[in-house]
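Left out: one protein chain. Kept in place: all the others.
Labels run A, B and C following the written order; every chain starts at residue 1.
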Amino acid sequence: MPPLHVSRWFNTPQPIALDQLRGRVVAIHAFQMLCPACVTQSLPQLTKLRLAFAEDQLAVIGLHTVFEHHAVMGVDALEAFIHEYRLRFPIGVDEADPRGPLPKTMAAWGLQGTPSLLLLDRQGQVQLSHFGHLDDLVLGAVVGRLLERPFLPAVAASSETEDTQHCTADACRIVT
Amino acid sequence: MPPLHVSRWFNTPQPIALDQLRGRVVAIHAFQMLCPACVTQSLPQLTKLRLAFAEDQLAVIGLHTVFEHHAVMGVDALEAFIHEYRLRFPIGVDEADPRGPLPKTMAAWGLQGTPSLLLLDRQGQVQLSHFGHLDDLVLGAVVGRLLERPFLPAVAASSETEDTQHCTADACRIVT
Amino acid sequence: MPPLHVSRWFNTPQPIALDQLRGRVVAIHAFQMLCPACVTQSLPQLTKLRLAFAEDQLAVIGLHTVFEHHAVMGVDALEAFIHEYRLRFPIGVDEADPRGPLPKTMAAWGLQGTPSLLLLDRQGQVQLSHFGHLDDLVLGAVVGRLLERPFLPAVAASSETEDTQHCTADACRIVT
Partner (left out) sequence: MPPLHVSRWFNTPQPIALDQLRGRVVAIHAFQMLCPACVTQSLPQLTKLRLAFAEDQLAVIGLHTVFEHHAVMGVDALEAFIHEYRLRFPIGVDEADPRGPLPKTMAAWGLQGTPSLLLLDRQGQVQLSHFGHLDDLVLGAVVGRLLERPFLPAVAASSETEDTQHCTADACRIVT
């Protein structure tokens, strides 16, 4: 999975890299502060996620993926929004791309819009990428399944090197 | 009641003055686009008000009364907000006052914050000024009572001239 | 309007007749204890109505109009239901009719099913008869309008005596 490109972080003393989160399940919510479904449904759900699970088991991250109305959803506007909505979890600003409307992480991950939710397992593999709102019961079940799966560091390491080496511990494959 | 001070209107071909609305009941909702209770509760309620009553009986107006985070709740930001939240009723921008954080209409009306709802009877008299959210059933009842009261143009006219003449049809009073 | 036929009252020290309620607006909710929309939507709304208005202005009455599953919605079942759901307003049992499934009041009033809501003005005239659930805002507005209308005892009296005397204060008319 391509890394996060974040130009500014809120609610965290230090920048967050996905690699650091190995061993935990990760929920990443791509939103825009002027997206109604994000504001009324998905961000409250993210706060519920944060409260329902332990931080050392589930990491919860917001990603401000502005792809429209750029002029009025800048960092200052987002800061006021985070303050007024009392959002407590880490939120990163997806880095703008001078070549187009889509910010860098959003483009690299192929997201379709906002709200989008990604769930990564303890190895850092994407297990769910959903555009739109997910029912609490369904989201809870996916998180529960991922929490139950053990962290397998060795497997994770080999899958990370796959792209460059084209080999895992079991096999090498031809890459065109 | 002091007049509206509006620097910019949305969703109306012409500026609105309260005087023009005599004969109709008027609901005015003071809000800020970064006020959570406004966004999740009061603005949806205002849309319900607009849909539940005829326009020639009830006028519904939003007033963007920015008293904090001025830099990120400007006219361009509000325009994007109105577009994304599909707000259809007329919305005015309460005119900023260079001398202080409160915009002019908000200060003149003595509003306590956002959301605030004002209901004017057909004569233009304030019959309800409420800070916070009102339950639908209670709001509906107040609107219903005001709709039932007839428009009495003569009384309205005399009360309008009161400030300058200090006389009504019944009496004249001393004004210091 | 045909009178209430009630075989048993709950939550009232004495039987209620509609005539006694002249001068007040009256909300009558026809329900069945095994009707899902009644239980989840209309009865909670009736409790809100009771709490939102003064008793000397608005009378709130439940009417248990059983037209199916008669064997399991008897008086004892209703009593347990009223107790468990903490219903506080007067509730009458619509009198069963040995000739058919519809109870007497329901048949006389021509109700289509449950939930049904009737609103009577201060003169006792039906101003709204609605089958299904009504939005709080809309219901509030109708109640508000009716509360605003004055009680006109003379008109009410003459209309009551009309059927037998065929005369009002203004005129007598021929009745075939």
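Keep this in mind: a contact is a pair of C-beta atoms (placed from the backbone, for glycine too) under 8 Å apart; a residue touches a chain by one contact, two chains touch by 3 or more.
Please read all numbers here as calculations on a predicted model, not as lab measurements.
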Message: For the chain that was dropped from the view, give me its touching partners among the shown chains.
response: A, C
- prompt: In the full complex, which residues of chain A touch the absent chain?
  reply: 45, 48-49, 52-53, 135-149
- line: Note that chain C touches the absent chain at residues 34-36, 39-40, 69, 71-74, 76-77, 80-81, 84-85
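Everything that follows uses one rule, which is that only the chains that are shown with their structure count from here on.
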Task: Just say which it is for the chain contacts: an open line, a closed ring, a star, complete, or other.
output: line
- request: Determine how many degrees of rotation, between 0 and 180 and to the nearest 5, align the Cα atoms of chain B with the equivalent atoms in chain C.
  value: 180
Message: For chain A versus chain B, what separation do you get between their C-alpha means, in angstrom?
response: 41
- line: Per the C-alpha centroid definition, the whole-Å distance linking chain B and chain C comes out as 37
Query: Could you state the distance in Å from the CA-based centre of chain A to that of chain C?
result: 55
Task: Could you tell me which residues belong to chain C and also touch two or more other chains?
output: none
